[in-house]
Every structure is written in structure tokens, then in C-alpha cells.
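Every protein chain but one is kept in place in this view of the complex.
Chains here go by letter, A, B and C, matching the order in which they are written, and residues are numbered from 1 within each.
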Amino acid sequence: MTMTTKIPVGVLGATGTVGQRFVQLLADHPWFEVTAVTGSERTVGRPYGEGVQWKIEGEPPADIGELIVQPTTTDLALEGKPPLVFSALPTELAREVEPQFAAAGFAVFTNASPFRLTPDVPLLIPEVNPDHLGLVETQRAKRGWPGFIVANANCSTTSAILPLKIWQDAFGLEAALMVTLQAISGAGYPGVASLDIMDNVIPHIGGEDGKLESEPKKLLGKFANGQVDWADIKLSAQANRVPVVDGHLASVSVKLGRSASAAEGIAALEEWQPDTVYRELPSGLARPLRYQPAPDRPQPRLDRDAGAGLAWTVGKVRPCDVLDLRFLALAHNTLRGAASGSILNAELAVVMDYIATF
Amino acid sequence: MTMTTKIPVGVLGATGTVGQRFVQLLADHPWFEVTAVTGSERTVGRPYGEGVQWKIEGEPPADIGELIVQPTTTDLALEGKPPLVFSALPTELAREVEPQFAAAGFAVFTNASPFRLTPDVPLLIPEVNPDHLGLVETQRAKRGWPGFIVANANCSTTSAILPLKIWQDAFGLEAALMVTLQAISGAGYPGVASLDIMDNVIPHIGGEDGKLESEPKKLLGKFANGQVDWADIKLSAQANRVPVVDGHLASVSVKLGRSASAAEGIAALEEWQPDTVYRELPSGLARPLRYQPAPDRPQPRLDRDAGAGLAWTVGKVRPCDVLDLRFLALAHNTLRGAASGSILNAELAVVMDYIATF
Amino acid sequence: MTMTTKIPVGVLGATGTVGQRFVQLLADHPWFEVTAVTGSERTVGRPYGEGVQWKIEGEPPADIGELIVQPTTTDLALEGKPPLVFSALPTELAREVEPQFAAAGFAVFTNASPFRLTPDVPLLIPEVNPDHLGLVETQRAKRGWPGFIVANANCSTTSAILPLKIWQDAFGLEAALMVTLQAISGAGYPGVASLDIMDNVIPHIGGEDGKLESEPKKLLGKFANGQVDWADIKLSAQANRVPVVDGHLASVSVKLGRSASAAEGIAALEEWQPDTVYRELPSGLARPLRYQPAPDRPQPRLDRDAGAGLAWTVGKVRPCDVLDLRFLALAHNTLRGAASGSILNAELAVVMDYIATF
Partner (left out) sequence: MTMTTKIPVGVLGATGTVGQRFVQLLADHPWFEVTAVTGSERTVGRPYGEGVQWKIEGEPPADIGELIVQPTTTDLALEGKPPLVFSALPTELAREVEPQFAAAGFAVFTNASPFRLTPDVPLLIPEVNPDHLGLVETQRAKRGWPGFIVANANCSTTSAILPLKIWQDAFGLEAALMVTLQAISGAGYPGVASLDIMDNVIPHIGGEDGKLESEPKKLLGKFANGQVDWADIKLSAQANRVPVVDGHLASVSVKLGRSASAAEGIAALEEWQPDTVYRELPSGLARPLRYQPAPDRPQPRLDRDAGAGLAWTVGKVRPCDVLDLRFLALAHNTLRGAASGSILNAELAVVMDYIATF
């Protein structure tokens, strides 16, 4: 798929850390061009490059840096059509304004949590459940919106979801016990106080256990007749914050629908191929999942940047004497689990004609 | 119990990090007095205070610092009787010489791993299974040793074992799934390279998963007729190294013998009292287990030093949708899980007349 | 000096991290007894133990935990007299209310910065300039206050000041170039964001370079005729935040009044004795300064707790080819450089009869 002209896009909440990631990643995107950014009252009216407190590596892209920060309203000026926005808004603001943007005709690809479990909003990961994008039609029909909302999953959910999906398809999946070791960048900025996390672990992330115990049921659910039936899986999770900058690691034990050896489990992971439509996404990888046979992998610092931060690294598949199999999975929380994931969702929507047709 | 004169003790492998802890903890012990230290070839013949590379806080105790380091042989000069030694030897050396010391009449309280699962060697934690000390008689009878060996448990096993024991007694215990977040000090010195662990997690500690999946079965086993029948519990474990100096945290899910609510689980922990004999141990605590109701506890840096590093801190008891209940437990790995634990074992042996009688 | 009854004291701003240190340190103080605590609006009226978010090791002392938090006004209820308060207030509030407390008759020992350089306020470190306490008379005479304010020095200034003082007395001191490596706890809570400091150094602490370049001139000044003449020393400083929990390290090069070898510099440090009055302070140490000859000391984690966190550790005295001599110095920033330092100041005031007489 080749674009003759790029699709203009906006970034809502562009001055926060996730917003900065969107701006950074979209700076050289082959299909999208950032033509509008919104931010907090403090930054509105100033050039983005001046107003933003850049907290990630490198510097704000020069051209986006010259865009004047706008308030987060549907008056948002976007050159050209169709209008497509990425949302890095904080939870409560997202809950309020994202439906307004959808009602105003914008296709909203959001990293925020309020609508992830809403029945007619796709909770989408192109490697996992690309067909769930079909919920957009249900959503638009039901609400009468010209636009729509598509959500990505929580960064902790994301870290283990692809191997779970692969084994669900291969063996059936009845239960999963998850313990996550999550990076500080997942809490945004200023986020976690250094006095809390240095030489320490914080075994609690507000609301995260609940997300880990619900989002996978929707992601692994079946889309049919315009709706998603949640998967009938038992989930139990414990999220921990550890002194790591980026990269969420999950230690998972699963009960399968039928027994499978570790070798079968590994083979399923290695043989897996994404849906054919995924091959058309410009940010898509040749190998979205890497199996690392070394016994001490994956590790956040060594594996988080695999595939430009979009790959899952899985390791240490072995029998679990309590359930059936165990494994470790890792994904970059602010890339795969946040901004890059939403961009991939938008690419999928383009390929599936959800952008061109309204 | 009051001692009129202190019992002379030796420390085998006194120059390593665990050996240093023994020396530090025994410096002001009410019952024990260090009169002999052994070390590697490099340090033999030198005053301990000069030969040791002190790697823990503070400085070597002045009087022990003047002891001349001896080689690790049963010729070990100990003033007075009965001879009692604490072993902080590395695994292979412990395997070779600890039986020699027992055969030579020494009571060996070891932190090393080789004999932990040996049927006639007590794997002992006074708060958990004080009656297992009775295995000493079996051991001496079977081997014809005037002395004996008593082992403490691995530091990672230790972190969660007391709440498991309490629930086993209260509700029955069928299975436990454990994920540990372990401190770097558990690997000794130089141990973990900073390049490996900084801004990182290493999801592998050689042999540790196996220890976590076997030692609890012995610790929670039943002592009768001079032997320990291992508990019939299914175990599955994943040990992780995290960038924390001291303190092992375990995230555990359990299947109980009968259903229990989180409130019942917490009540069992809070109402638990150690065996009456424990009250006679000079290092014993009034409250060996603290239940922390705050949702973000226990934390290594805040809770590891509770009870002079001898207490367990337990928190976040809640239902597990896959098994029955979940909890978090934390113990100081080089104190509760190593040197202090062995000293408590020796105190128990004194109270139970295993020292006075040979 | 023996107290028949303890002196009742208050802690202003007792719920912050420095306030918590005051509370912790005063819990078992031989002379002082905390009978009043003040805090922010959120905590006023609640028992201290409930209102405080305890951020340091251990737990709030039981008896102080039952005190009801009061607002920070001079109506502060204190049982008994003389009224003495320790101030852990934030800068702007301290600037406003500390003079009110002094005017109302309280002896205010403050850790806050607003009055450190005020000419008639003693900037006091008992090991360095105990005679400066005499400024209290000037202050009370000038302002007509029944009470007074005594300030301690900034934690970064504190780390290197004692060796500077000793060399000033021994050799004269013309200039000092300082680079500090400061711990995160110096910034309070929440203070430094973990995303800013993990795997990083922040070479800037707002206002700290200026404090380092001015406070030593007053501390090393001469007290005569009721005033302090600042020392004529050139100072240049660069403060850095490093990923260390506690303990400020200073790397210092000095130009002396007369040339001195490294051996002479070390001898001066080792032979130094505090003023005789210091011996009467219950928190005073036998050796307030330790010289560590090992080439890799002092180190924050190994040396910060020396002397219950009240000692200076100095090392690596050697020639400086640009100026005259170099050295390293370390002090615990929240103990020696904050709460413990203020308590020592109050003890000195008691011994010097500044408390008993008003």
C-alpha cells in the first residue's frame, strides 16, 4: 500500500510523556503527518517545541516543534481529511472528550483506559485480534457517530497477551496466573518518586491488577455478529513496580484446554504467523514474537528494544506443576504497550478502509 | 534461660559475605562467643580484621578481628566444649567438610545447601518446624556421629514459608505458585555484575526454582517416628533477580485444603503464635510475623529490617480467581534467610539440650 | 548533665520527611520529649500516627503517634516550659512563621533555609562553630524577642565543612572548589522523580550551588563583639544529584594559607578534638570525624551511618596540582545534615543555658 499524500493526524495531550512518544514516532511515519497537537492550558498558544518539557531521549522533531499547541476541543484545526487523532489524554479528560471527538467525526485511537471494556469499542492489538476492529461498525451504528473510538490495551496486559493468544488458538486456554515486573515509565511523569522505588519494589500499582484480570478476556474473546464475547478464562494477577526504566516483564502460569509439553508450547510460538492483513502495516514486523531460548531471558534492558520496541520477547517456557505451563514475556511498555501500539491500530484501520470510507 | 559462661563457637568460611554476617551478629550474642574463624588460603594465618574484605555496613568487631584465621579443618582450635560451628562455606566445600566436622563431634549449623534435602538432616526454621530438630537423633544413630548437621532453608524459600505453614495448619495446603523478586546480596560477593542488573531484571537464578519447588515440601512435612514425611503439595516457582540490595519478596498464590476467605486468611496470620519453645530463644521476636494491611506493602526497603531483620512481613492477602488465595511475603535474605536463621537454629538446639548433652 | 524531667518540645512540620526524622530521633531522647506536633491542613486534628504518610524506615513511635496534629501557629499547646520547637517547615512557611514563634517566646531550632545568612541568626554546627551561638543574645536584643531562631546549615554545606574548619585552623584557608554528589532524600518527598534520576545524574540542584558558595563563609567566620565576620574565602561549587538514597559526598580541592603536605593534612584531621562543651551533648560522638585511609572511601552506603549518622567520614587527602590539597568528605544528609544536626544544636543551647534562662 502506497500513500500518495500523507494522512493528516492530530495528537491529543501531546505534551505528556505518552504524547511525546506519539510525536516522536509519527515524525517520520510513511502514512501519517502530524498537523495538530493539543496540550494543557499552560502550553496552549505556544509552539510545541517550546511548551513541551521533553522527557524522552533526543529532542522534539523540528517541524512538529513549530506547531502551535491547541486546546483539546473538537474545533481542532486539521488540514485535509479524513481527521484522525491519537489520544494520550489523562483518564478523566479522555472519558469526557473522546466521545465528543468521535461524535464530531474524528477517528480516535486512544491510549487511555476509560473505554477499553466498553462493549462496542474495539480493544485492539493487530497481532492478537485484528477482526475486533469490526466493532467500529457496531459502535457507529449504535451511537450515530461519524467517527469512532479504538482503544489499545494496558501496557501490562500487552506484555503477555500475544503468547496467551497463540496458546489459546493452539491448545485452548482455561486460566492464567500473572505476576508482572513493571517499569517506572509506565507511571508517566513525574510518576513514581525516586525515594519510593530506589533499592526497592512497590508491589502495588493502582487498578493494574484489575486491568490484568479483565482486559485479556476481551482481547481473547470471539468477534461474531457485531459483538465480542469475552473469553471464559480465569485470571489472577499481581502487578509490581521495579527499578527499571522501560520494559514490562510478565511471569505467567497457564492452564490449557488440552495438555501440551513445553516443546509443543515453544513450537506453537515459533510457528505462529500474524494475520495476513498485518503484513500490509508499515510499522509491522517480520517477526512480532521472538522466542529466546537462553534460560535468563527475556530481560528488560536487553530485549525491550527488539523490533524497534514493537516485538514481544518470550522465554523460559517450561512445565508448571500446579497448572500446565509457565513462561516469561516482555514488551516495551511505552512503545508496544502504548504509543506504537496505537499507531499500529491506526495503520490497520487504514488498511481495512475504516479511515477512507467516512 | 541464663548462661553463666558463653558457649564458644566457630565460624567456618568467616571471610565471605555470609560469614561476615555471622561474625557481626555473634559479636554481642548473649549465649555464643566466637573463638575461632576459618577462611580461604589467602587469609589463613592473618588476623581476621586484616584478612577480611568487609563488605557489609560497619566494621569487623574488634575482638573477633584479632582472631587468627584458621584453615577449614577439624583440627580447628576451640576453647572449651561443646564445640559448635556455624558454616558459611561455599557449596562444594560444605559438601566435603561439614560431614567431617559432624564426625569429629561438632554441631554444625549450616547455611549451605548440600544437605538440605538429605532425609536425616533437619531443614529447620524454629517458627515453622521446631520439632524437626528431632531428626538429629536419627542422624547420629544412623551415621555414628558424635556431632550433627542442621541446615537452614534457602533464602528464597524462607521468604514465604511461614505464611504457608500457618495456612497449612489452618486450612490445609494443596498447591502454591510462587514468583520471587530477590535482592542482589543473595548472590554473595562479587555476585551479580552491575552491568547485568542495573535498569534490569534477571529472570533466572541458577537452581533457585528447584529449591523453591522442593524445600517447602520438607519444611512443611510431618515429623514422626524419627523421620520427616514430605508434605504432599504441588509447587511451581519462578525466581527473579531485581535491583534491590537486601530483602526477598515473594508473590504467592495457593490452593487450600478447604476454602477460606481473605479475612479468614488474614485472621489466621494475625492470630498465629510460635511454639512455646521459641519464646526461650534470645534472638526470638515477640511478633515473628507482621501483617501489613496497606495495599502497597511489604516493600523490601521499608520492611526488610523489621524485627532486626528476623521478622516476616506479609501483606495483600486476597482471593485468587485461579487458585484460592494470594499473598505477598518478605524476609531479609541475609539475616532471616541466612545467618540470623542459623543462629536461631543453634539457640533452639541449646534450649532442646542438643548441645549440652554431647 | 542529667535531666530530672525532660524538656517538652514541639516539631513544626512533623508530617514531612524531615519532620518524620525529628519525630523518630526524638522518640527516645534523654533530654527532650515531643509533646506537640504540627502539620498541614490535611492532617490537623488527626492523631499523628494516622495522618502521617511514614516514608522512612520503621514506624511512627507509638506515643508520639497518639498526639493530635495541631496547626502551625504560636497557639501551639506545649505542656510545661521552656518552649522549644524544631522546625521542619518548608521554606516559605518557615520564613513567615519562625519569627512569630521566636517573638512568642519559643526557641526555634530550624532546618529551613530562610534565615541561615541573616546576620543575627546563628548558623550553627556544634563541632564547627559552637561560639556562634552567642549571636542569640544579639538577636534577642535587636529584635526584642523572648525566644530566638538558630539555623543549621544546608545538608550539602555540612558534608565538607568540618574538614574545612580543621584545616582553616591548622593552615589557613583561602579557597575551596567543591563538587558534590548528593542523595535523593535531600529533595524531600516526593522530591526527585524516578524517571529523572534512574540510570542518570542530574547536575543541578536549584539554589544549591549558591548555598555551597555562601554558607561556609559564615560558618567559618569569626564571632566577636556580638557579630560574625564572614571568612574571606573564595568558593566555587557544583552540586549534582546521583542515584543514592542517603549520604552526600563532596570532592573538594583547597588552597591553604600556608603549604601543607597530605600527611600534615591527615594528621590535622586525626588529631582534631571538638570543643570541650561538645562532650556534654548527649548525642555527641567520641569521634565526630573518622579518617578512612582506604583509597575508595568514603562511600555513601558504607559510611553514611557511622556514628548513628552523625559522623563525618573523610578520605583520600592528597596533593592537588592546581590548588594545594584535595579530599573527599561524606555526611548523612537527613541526619548529620538535617534533623540530628538541629537536635545537637538544641542540646548545645541547653548546655549553654540558652534554654533555662528565658
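Convention: contacts are C-beta pairs under 8 Å (C-beta built on N, C-alpha and C of every residue); 3 or more make two chains touch, one makes a residue touch a chain.
Worth saying up front: this structure is predicted, and the values here are computed from it rather than measured.
A.B. asks: Pick out which of C:L117, C:A175 or C:A262 touches the chain that's been left out of the picture.
C.D. replies: In the complete complex, the chain left out is touched by residue C:A175.
A.B. asks: If the hidden chain were put back, which of B:D199, B:E213 or B:D303 would touch it?
C.D. replies: Residue touching the chain left out of view: B:D199.
A.B. asks: Which residue, C:K255, C:R290 or C:H332, contacts the hidden chain when the whole complex is considered?
C.D. replies: C:K255
A.B. asks: Which of these touches the unseen chain: C:V23, C:L220, C:V242 or C:A268?
C.D. replies: C:V242
A.B. asks: Thinking of the whole complex, not just what is shown, which of B:P243, B:G265, B:P288 or B:G341 touches the missing chain?
C.D. replies: Considering all chains, including the one not shown, the answer is B:P243.
A.B. asks: Under the stated touch rule, tell me which residues of subunit C contact the chain that is not displayed.
C.D. replies: Counting only subunit C, the missing chain is touched by 175-177, 179, 181, 198-204, 213, 234-236, 238, 240, 242-245, 249, 251, 253, 255, 295-302, 315-316, 320-323, 326, 328.
A.B. asks: Residues of subunit B in contact with the chain that isn't shown?
C.D. replies: 17, 55, 184-185, 189-199, 243, 245
A.B. asks: For the chain that got dropped from the picture, name the residues of subunit A it touches.
C.D. replies: 57-58, 198-199, 245, 301-302, 305
Criterion: only the chains that are shown with their structure count from here on.
A.B. asks: Can you tell me the C-alpha superposition angle of subunit B onto subunit C, nearest 5°?
C.D. replies: 180
A.B. asks: At the interface of subunit A with subunit B, does the proportion of residue numbers present on both copies reach over half, so same, or stay under half, so different?
C.D. replies: same
A.B. asks: Taking each chain's centre as the mean position of its Cα atoms, how many Å separate subunit A from subunit C?
C.D. replies: 49
A.B. asks: Starting from the mean Cα coordinates of subunit A and subunit B, work out the distance between those two points in Å.
C.D. replies: 43
A.B. asks: Enumerate the residues of subunit C that touch no fewer than two other chains.
C.D. replies: 198-199, 245
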